[in-house]
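I have a structure here, written as structure tokens, and I will follow up with some questions on it.
Note that this complex is displayed minus one protein chain, with the remaining chains in position.
Showing chain A:
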Amino acid sequence: MDFATLGRAPMHLSLGRRRITSRDLQIVEATDELLSEEVPEPDGVAQNVSLLRGFNATIPSAEKSRIRRRQTRNVDAPRLGLKRLGMSARGMLGGEEDHDGESVASEEDVVYISNSETRGRKSKGKRRGRQSLSAGKTFGREELLRQTQEIERDKENLHVRRTLINSEIVEITNKIEALDAMRAKLEHDLLKLQEDELELDDELEGVKERLELEESTSRTRGVVHVDHIQSSRRRKGPAFLPSEHDELPPAGHSTPITALDFSEPYGTLVSASQEDSQPRVWDLLTGEEVGRLRGHQGTVKCVQVEDQVCLTGGEDGTVHVWDLRRVDDDDEWEGAMLSLSDVAEEDESQDGGVVKTNGIRSGSSKPSSVSERDGPCIRVLEGHTKTVSTLYFEDECLVTGASDKTMRQWDLNTGQCVMTMDILWAISHPTAAIPGNALPNHLFSGAAAAAGTFAVPTPPYADGTWDMYEDFVGAVQFWGYALVSGSGDGAVRMWDMRTGQPHRTLLGHTGPVTCLQFDELHVISGSLDKSIRIWDLRTGGIFETLKYDHAVSALQFDTRKIVAATGENGVKIYNRTSMQHSTLMTNGHMKPVERLRYMDRYLVSGARDSTVKIWAL
């Protein structure tokens, strides 16, 4: 082949106009790279429609025969605007269409010359007036056969083009999907960054406070201890820094707030109040009521919101699972309101009649899914015989505590009760309590608790009023298999959810435990005995006791602070680093605060004055 290269040399030399451009070199150089690429079997549209087929179908001359036919038929081609319109609307072939005119113009001439005789006659006919196909002209068999063939070919071409366009659409759809996925990933990354920033802010503030504290006390403690524990009750979910503000949704409730929770700062808030079976859903961004959750047959006592999922438990002994995306303002609600009055009686009659269910046997309690109606309610969990006073769920696992003195664990996927934990049994079979901590005067003995319904008057609030406290299980929380409950006997119990047995009881409170939360190190519980106790999880002893003037009804904490509702108009904040107490009073509630929940620096509180207020911490 050396001769061949040699033979080519004079060609390059002699044909001066065939100069080698950089593009030529580029092309030749790319050869090796291209040849080394994988050549897979053609699939999809590549298998059905070859490039050449597509070429023949889409080049402008593909339209020629049709235009010629139309001309012979005296049909004005542009008058078929519909098809043209469709083409240009699709945009893909618009360019071609536009230039058809040009190329056809030249084509027309050719046709005219080639069969000028027939043409001449026809053009006369054209002038006679535009006639349709049936206007009594003869084309001859040959011409008609040709037209038939042409039409068939055109149809095939059309089919090819359709296939091509369809494949392009599929391809674009795939691309869009890929881009969407990428966008979602990036958004997620952004969120994570925001969270990280927030965490760092938190850490920095903690360190600063620590620094100030240590400087002021002029005590050198050596290394500054930095907490790594995340801030809020939730470990995941988006977090945003709220700007300083103090806005409140317009008062919609007319009775004291019994429960509230929200999905995220500026997200969705669900609040419930006494003697109202319909918790309200608020949009925290606009401060407007989005709708109500209709389905309960009595006061709703506990609410938890995670993203779009909301769980509520109420006096009717049921837990409802809601999809907050389906909440609408417009469905009728008068019907549900009417049945409110006779709920209480119904409840009582149930109390007497129904034998208390015990053990796992009652796992068969009917979980009726009420999804036939198009409402936001996804599922109703039935099983408790009395008021569901507290609930906590994470992912698919739910634990509820009720005034029937049991706790139940549910699988939210199936709606089945997985386990029932009986607190009375735990009371009568006490586990090894921490010696020295044992409470001399229990609020009740086991027998007394079993005897009747649990009810104690709350110590008077700051404004002198008081209520009957009937929630036997004040609070539950779990992490993994570790469950912690606070109950009416003043005990904080730690359960193993695999066995359903309590393995440790923290005794110290002298009144019913109303609220608690735990993290890796501590359990913090609030009680009607006007105190908050911080328990050390390792030793089981009391790490710290905070005394207040009135009963504690709600609390939440993170590594740096404890936020609590303590029967006063202001929200109490205890700084765990500097050990300072502060109160949120400005523009605050007119009556004692009973419920609160915060996320990062965004606090929502509900009070006995029926209002819900939002605070920036």
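Simple rule for what comes next: a contact is a pair of C-beta atoms (placed from the backbone, for glycine too) under 8 Å apart; a residue touches a chain by one contact, two chains touch by 3 or more; residues count from 1.
Just so it is clear, contacts and distances are computed from a predicted model.
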- Item | Record-based protein name (UniProt) of the chain missing from this complex, from "Trafficking protein particle complex subunit", "LALA0S07e07470g1_1", "DNA-directed RNA polymerase III subunit RPC6" or "Mitochondrial fission 1 protein" | "Mitochondrial fission 1 protein"
- Note on the structure: Given A:P40, A:G464 or A:G480, the correct residue touching the omitted chain is A:P40
- Query: Which residue among A:T21, A:T138, A:T539 or A:T586 touches the omitted chain?
  - Reply: A:T21
- Residue among A:A30, A:L186 or A:L211 that touches the chain left out of view: A:A30
- Touching the unshown chain, chain A contributes residues 1-11, 18, 21, 23-24, 26-28, 30-31, 34-35, 37-47, 50-55, 58-61, 92-96, 99-100, 102-103, 106, 164, 168, 172
